[in-house]
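The structure's right below; bear with me while I get my questions together.
One protein chain omitted, others in place.
Labels run A and B following the written order; every chain starts at residue 1.
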Amino acid sequence: MAEYWGIKVEDIFNTMQERFRPEGAQGVTASYGYDIAGEGKWKVTVYNGTLAAVERVDGITGCVATMSADGETFVGVNTGKVDATNAFMGGKVKVEGDMGAFGKTGRMFRKFVIAKKEMSTREYIEDMFGTIVSRFKPEEAEDVDASFAYDLGGPDGGTWTVSVKDKKCTIATTIEGNPTVTLEFNDAKDYVDFILGKIDAQTLLAAGKGSAKGDINLIQTKWPVMFEKYKDPMGGAVPEQELLVLKKIISVNQKYATGPVMGRFLKGLKDKKIYGNRCPKCGRIQLPPREMCAECRVRVSEFVEVGPKGEVRYMDVVYYALPDPLTGVARETPYGSIMILLDGCKGNETLPHFIRKDQIEKIEMGWNEKKGTRVRPVWEEKRAGDIWDIKYFEIDE
Amino acid sequence: MIDKQIKGYEDSYIIEGKMALPYSYFAGRVGSKFITTIRDKKKIMGVKCPACGMVYLPPRQVCDKDLTDIRDNWVEVGSSGTVTNFTVVRYDDKHLPRKAPFVLALIKLEGADTPFLHIVEECKIEDVKIGMKVEAVFAEKTTSTILDIDHFRPAVETLSVHERSKLRKQWVPSDEPETQEKRRGGKPDMSKPVIITAALTGAATMKNQNPSVPYTPAEFAEEAHKCWKAGAAMVHVHARMDNGFATHEIDRIRATHDAIKQKSPELIVNLSSAVGMGKTAEQRISQIVEIKPEMASLNTNTMNFSIIDRKTGKIFIDYVFENTFTMLQDFGKAMEENGVKPEIECYDMGGLDNTMLISKQGFFTDPMNFNFVWGVAGGQAFRAETFIAMMNALPPKANFTTCGVGTDEFPCIMQSCLLGGHMRVGLEDNIRMPNGELAKGSYELVEVAVGVAECLGRPIATCDEARAIMGLRKK
Partner (left out) sequence: MAHRKKNRNVGIIGVGQTKHSSHREDVNQPEMIYEAVSLALQDANLTMNDVDCVVHGNMELFEMIHQPDMWHMLGTGAYGKDSIRITTGGTSGATISCAADNLVASGMYDIVMAIGFEKLQEGHTTAGITNMADPLWFRKIQAGALTGSSAYDVSREFGLERANRVSLTYRIIMDKHACLNPNAHRAFGLDFSQIDDLIKSSPKLVGDLKLIEMCSQSDGACAVIYASEKKAKELSRRPVWVRDHIAIHKEEIFTIFGYNRAFPVTKSHKFAAEQLFKRNDIKDPLNYFDVFEMYDPASWWAIDWLRDFFDLKGDEHLRLIEDKEVMIGGKLPINPSGGVIASNPIGATALVRVAEAALQVRGGAGDHQIPTPVNHALASGFGGTMWTVLTMLEKELNW
């Protein structure tokens, strides 16, 4: 099996039991299929909020949803190396079956954490001296002619001389002649800690763990300017900062004045009547009615009763769960949002509303001369002069 | 329905509505650190603009005046402060943090330049006043919001050391001068106020040893001010560059000197004439002549001035600190001629004797002010009997203070205070508290010195008393 970032696909499945969060799986009973290209197929079963089985299978059956991806993407998404949304939108991860059900798996498992590999002192020493020449900034070394000797003790120690002359930097693994500055550390590990900023020079010196000879001023003042700071490939000792996110629902009570024109329309609904108004200039009917025809810039005063039956000109089947503006709670999907050309209207003088949920599939939309499905409003028993006095439209059979 | 319809508007009526929307807010790095520090450490942090010196609270990423990026310049501000304005909320609303009536106040915390808004409780609403001192009460149950400071309450009013000192009878020079005989008699005058000096930096103590070591003029001003509030009458200053290196550049030293004087006009500033390693005689004295501080250090002996392992004797840094007789004479003269009172630094009895020799030329004005320095690798270590010997060798009318490197600091100042002398503490000499923890700043060491003086019943000198004692000409 191939490894991605040092992790095998089966590692992800093998750790599911320990990563399982019962609080994220409350009331769930379902099986989920995973088809990882070139790696194999797995079936994960959750029964009544507990992780019942993670099994490798030959074929995926009986699952509410099956996700397919290649091994790299799968491992990447599970470890946070690959952005899950991007992978999904870009088609690298596919989900067949009940998308919503699959989405819940995200809350059922803790993220797979890659065990952090540590660098040994030897690796650090090699990396620190190995990168010195590349960290050298020649433009800062004008007129510098100096050699910096390092004598590091301990099992990972050694000797190095970094020479700077004519704006060039060279490094040797011996100490010869009379270096401008000599730094001695009894243990190379202390040097690593010093460079990584875990311990300061004064403490080391005071503890007798190292010494500095020669032109100390030079190494104090010039070295930090001449060389870029060493970057810890492991990211350093600074832990990632906690970033706060405040989550709230803003909820405000409001009052609206209908005004005489919209008021007439809404009151009409109370009497099971739908009113539009007709522009005296262009003759178009506005639905709901408005005080002005914005195209002709004239006052519109003639109300006309239209419908209440009509034909569907257009229907949007909405799959996206959108919060209800009155409660902030997501609406149930899918639902059909329709544009109805009520009897008495023409062209694009349509009224938007919803279609009865179970009739979405049966709706045909109109198009130019072609008529759409005939529909009629279903009225609420108690009407308050509100757009919801019409519960929805249904097919007029 | 509207009761009285206007003709033509009969169909207009009111509909009740509601808007409910979920949202989140990302506090960002700066905002998150502000809140999490309050939550986890019960500390309030602001950010300081290095350009204009403003300390913003709540912290922000940029200074709004010129968009200077200040996000990493965190400074801790006090958890108590002053009410700069307030209002009484007298209506109830679900969005408000308390039931009415309650007080929302603008509070300027100590060390912050901008006030911020919070609740004031634990007192009668009528008792809330502008100028009132309040302190933060941190929430027990945290919410990762600004309400992790639960509220502010009235703080117990305490006078600063100098405020207290100013209330007592002020010290005036007596006709009967200090004499060697009196000192030898072992009966020091404990009613004489003790002058506390804070040595803020030295030339070698760096931020990585103690982050409170000031580098910039603004930081010096801040640290000096804290020391003054804690009870110091004088600060001893080695100016630094932004990167921390000691400097002899006159402009920088002047900026540092002036910044301190501007923030704490009373305070005596004592500049170093040693400046840092490897500076020439000219570099060392010209800045004193130019700036003319009230006081400056005068070194008395060419000596080793090194860093040596105290346990093994291993030499880390070997350095010779040059102070020839000529330099002692020239620097001393230059200071006296420019109205700068020398603080005569004695690292051993030889230095004191050197001074006595040169003083025969007669240019030193009375009273002479000596500082006995202990624990420099190259100078003497602290011994109680040596201290008494040096004190006894002083000329008549002379004052003495003392300072000690590292753990020598505390015994030497105690002995000085006991013998009627003065005290110098600060991060230049020692970065730790007596219990070994890092000092939060030189001011914390000043607080230790104040404690020593109070133990012995000696009053703390105000700045003007210090001037009178040491014979300074006030500028």
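What we mean here is this: contacts are C-beta pairs under 8 Å (C-beta built on N, C-alpha and C of every residue); 3 or more make two chains touch, one makes a residue touch a chain.
Remember, predicted model here, so these are calculated numbers, not experimental data.
K.L.:
Which residue from A:A149, A:I219 or A:M339 sits in contact with the chain not drawn here?
P.N.:
A:M339
K.L.:
Which listed residue, A:S134, A:N253 or A:N368, touches the chain dropped from view?
P.N.:
A:N368
K.L.:
List every residue of chain B that touches the chain not included in the displayed model.
P.N.:
That gives, for chain B, the contact residues 15, 17, 19, 21-31, 60-62, 64-67.
K.L.:
Can you list where chain A touches the absent chain?
P.N.:
85-86, 89-92, 94, 99, 243, 245, 248, 250, 254, 256, 258, 262, 265-266, 288, 290, 294-295, 313-320, 322-323, 325-326, 328, 337, 339, 346-350, 352-354, 365-369, 387-388
Basically, only the chains that are shown with their structure count from here on.
K.L.:
Distance from the CA centroid of chain A to that of chain B, rounded to the nearest Å?
P.N.:
That gives a centre separation of 48 Å.
K.L.:
Of all residues in chain A, which touch chain B in the complex?
P.N.:
These residues of chain A touch chain B: 200-203, 205-206, 208, 211-212, 216-217, 220-221, 241-261, 263-264, 266-267, 323-328, 385-386.
K.L.:
Where on chain B is chain A touching in the complex?
P.N.:
8-29, 31-33, 35-36, 144-145, 206, 208-209, 243, 245, 277-278, 307, 309-312, 314-317
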